[in-house]
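Okay, structure first, notes after.
For this depiction, one protein chain was excluded, whereas all remaining protein chains were kept in their positions.
Chain nomenclature is as follows: A, B and C, assigned in order of appearance, with residue numbering initiated at 1 for each chain independently.
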Amino acid sequence: MRLFTVKRHIKDSFRSLKRNGWMSVASVSAVTVTLLLLGIFLALVLNVNKLSSEIENDVHVRVLIDRGTTKSQKQHLKTELKELKDVATVQYSSKTNELKKVVGHYGSSFQMFSGDDNPLNDVFIVSTTEPEKTITVTQQARKLKYVTIASYGGTQAKQLFKVMHTIRQWATGFTILLLFVAVFLISNTIRITILSRRDEIGIMRLVGATNAYIRWPFFLEGAWTGLLGSILPIIALDFGYSWLYRITAVQLTSFGYSLAEPRYFLFVLNLLMIIVGVLIGAVGALISMRRFLKV
Amino acid sequence: MRLFTVKRHIKDSFRSLKRNGWMSVASVSAVTVTLLLLGIFLALVLNVNKLSSEIENDVHVRVLIDRGTTKSQKQHLKTELKELKDVATVQYSSKTNELKKVVGHYGSSFQMFSGDDNPLNDVFIVSTTEPEKTITVTQQARKLKYVTIASYGGTQAKQLFKVMHTIRQWATGFTILLLFVAVFLISNTIRITILSRRDEIGIMRLVGATNAYIRWPFFLEGAWTGLLGSILPIIALDFGYSWLYRITAVQLTSFGYSLAEPRYFLFVLNLLMIIVGVLIGAVGALISMRRFLKV
Amino acid sequence: MIQFINVSKKYNRTYALREINLRIEPGEFLYIVGPSGAGKSTLIKLLYRQIRPTSGLIRINKFNLTKMKNRNVPYLRRELGVVFQDFKLLPRLTTYENVAYAMEVTEKRPTIIRNRVMDVLNLVGLASKSRRFPDELSGGEQQRVAIARAIVNRPKIVIADEPTGNLDPQTSAEIINIFENVNRQGTSVIMATHNSEMVNQRPHRLIEVVQGQIVRDENKGAYHHAAIYR
Partner (left out) sequence: MIQFINVSKKYNRTYALREINLRIEPGEFLYIVGPSGAGKSTLIKLLYRQIRPTSGLIRINKFNLTKMKNRNVPYLRRELGVVFQDFKLLPRLTTYENVAYAMEVTEKRPTIIRNRVMDVLNLVGLASKSRRFPDELSGGEQQRVAIARAIVNRPKIVIADEPTGNLDPQTSAEIINIFENVNRQGTSVIMATHNSEMVNQRPHRLIEVVQGQIVRDENKGAYHHAAIYR
């Protein structure tokens, strides 16, 4: 293709976008709304996924230390625990500290056990690199010296894994659905606009334009439509998310969680929105035209 | 309007729907996909709301009974508790039973306290008519005789309320957003199809048709488009949801929860989808035409 | 009665019509001739109020077109039957339906419509093509559908913009016969045309428009262009 033909196609596509007036506005705004929905939903789903992983990661192995274990023995145990496969961190919690937690959960009737009456053990709280590894780590920890017992919450933790797994499955399923819906709605809009221009395409064929020549401007116009349609939702999402990130930071941190850090997260999301918009706009145009290029 | 004119409008609207061929298919399928998304999402949100309420309802007031209270005294306390405002149910849990729960949560180091060593109290577990009432009920219970202490989980319960509240807020916000998106996308599709028929409307005006006369068939055609577009998503949702309800019944019941019962729930959802489809289809057509009825 | 008083029509910066004064009595037969782009169609579009004049006054019977509200325009148009230069058939309606539509909008009874539509289709020789869509008709056939639609309501005024441009002389003669019959029953006929043969052999009042102005208004005027094809 000659350079001036390339220029012509680009010029033609802009001209057509401009002169189609309300039709262009309508299809750009359809893309806008669809991508806005997709963007907000993706941001939500990705954070739900992140949060559910973090919640899973809150499942720890509790290693009860034999009563009467000395400080250096504890240190030794800690090192051993750290050297186990899949162990991420090991934290110490004294029995006094543990009693406080019990009182927090079960009321002050336990207050009487303070000091030497405290029936609880000192504890190492071991977190694993992956939530699913807690089980094997627990089994390995049980075999170590100075360990009374090691547990990870048993059925409760298993249920939590299950719930979180279900949530993520649903979120993923819904994301795929929404992606399909977005693709369909955008390409369907493009299809209607091209359907309404079939006479035009027919005339182009009649005056000797090849199919390739006709296709290019429509292809580009579809791409611009997608591109223009992704501007507003990207701006809205970027500002909205950054704002949300800021105002929820304090609250969520108090739970020990946080939303995905905006910078990289938004970059990926924006890229995805542009790609969906431009690709579906352009390819949708090509596919919709096929039928009218036969005469 | 004469009867034969009414018939004419109806006939014209069907004829136009048929003869617009692919354009009709495209707009009906846009409605279909939009309503499918809306339906699935509404089903999800309504169930999330239901579940979150049920989880909130799991917050109870724990009334610790003084050690050494006799059976008949306990019976008296139970009656008193039941008579408190906003109390729904009162359940008894012996200290042996309570200890089992503690062992379940905190490991077997508590096993040694079985029998008379058990440091725990017998407990009445009081559930309130509304989760928010737990606080006042707790305060009232504290004043009763034989009550060591009454508590509702304090900050923990408050946090749960907050989390559930946040989830419901988000779900509601997202529902409203999706409703707007659905309305916009459907009316936008209708707008594009009408935009592509502006010449037709112009000719109708030129041969002496009044605006009202022109509007009716377009209005009806919009309504049929919405109606046709709601058939598939309704079928899909009804079957899909009933199926989901059946397969999740066992699993969820084990947690003590359940999805909304399909019969009434689906009826409301279906009605909503039809209303959105038909109303937006018909009204969207009217609004989109306005501009072309001026010459 | 149709009356134009000092009517001008400007598109952007150029005048399509300039200070037109014209009076057409009920029952008249009027040719409008003039070169391409002279303003004939503009004058006709003003008559059925597709466009409004830039200045001046237009009256048709009881209607004052300059002051008329948009919502009353349909009632004006029902007194007119118009053959548009580009036909303006509804593409998704058949021949029959296109003609019937113009009657349906006036809320006539179905049986009356059925008979009358088949009558006019017979008149223009298209009864056998009543179920065809416009894009399944030849150019001349489309033009005749447009003519049938213009006369189907027995309007008080028939306005035809180049109604024989796509018709052979034989068919054109049949069409002018139809218009003259309609005219004999008291309907005014206003026809913009380039068909010099027709104008010369069936003389009627003729106005010639050149560059937006009426340069000639003769009672049995002829189309002057003496053998320009030489």
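The rule we apply is simple: contacts are C-beta pairs under 8 Å (C-beta built on N, C-alpha and C of every residue); 3 or more make two chains touch, one makes a residue touch a chain.
The model shown is predicted, which means the values in this text are computed figures rather than measured ones.
*Asks:* Of the chains that are displayed, which are in contact with the missing one across the whole complex?
*Replies:* The chain that is not shown is in contact with A, C.
*Asks:* So one chain is hidden, and I want to know which residue out of A:Lys78, A:Arg205 or A:Arg291 touches that hidden chain in the complete assembly.
*Replies:* Spelled out, the listed residue whose C-beta touches the missing chain is A:Arg205.
*Asks:* Mind listing the chain A residues that contact the chain we can't see here?
*Replies:* Its contact residues with the unshown chain are 2, 4-5, 8, 16, 19-20, 200, 203-211, 213, 294-295.
*Asks:* Which residues does chain C use to touch the chain missing from this display?
*Replies:* 11, 33-37, 40-41, 85-86, 136-141, 143-144, 161-162, 165-173, 176, 194, 196-198, 201-202, 223, 225, 227-230
What we mean here is this: only the chains that are shown with their structure count from here on.
*Asks:* If each protein chain is taken as a node and each touching pair as an edge, is the resulting graph a line, ring, star, complete or other?
*Replies:* Graph shape here is a line: each chain touches the next, no loop.
*Asks:* By C-alpha centroid distance to the whole-protein centroid, which chain wins?
*Replies:* Taking the mean of C-alpha atoms per chain, the most central one is B.
*Asks:* State the chain with the largest centre-to-centre distance from chain A, centres being mean CA positions.
*Replies:* The chain farthest from chain A, judged by C-alpha centres, is C.
*Asks:* Round to the nearest whole Å and give the separation of the Cα centres of chain A and chain C.
*Replies:* Using C-alpha averages as centres, the distance is 66 Å.
*Asks:* Could you put a whole-Å number on the gap between the CA centroids of chain A and chain B?
*Replies:* Averaging C-alpha atoms per chain gives centres 24 Å apart.
*Asks:* Can you check how far apart chain B and chain C are, centre to centre, with Cα atoms defining each centre and the answer in Å?
*Replies:* Measuring from centre to centre gives 62 Å for this pair.
*Asks:* Using the touch rule from the top of the page, what residues of chain B touch 2 or more other chains?
*Replies:* Not one residue in chain B touches at least two other chains.
*Asks:* Of all the residues in chain C, which ones touch at least 2 other chains?
*Replies:* none
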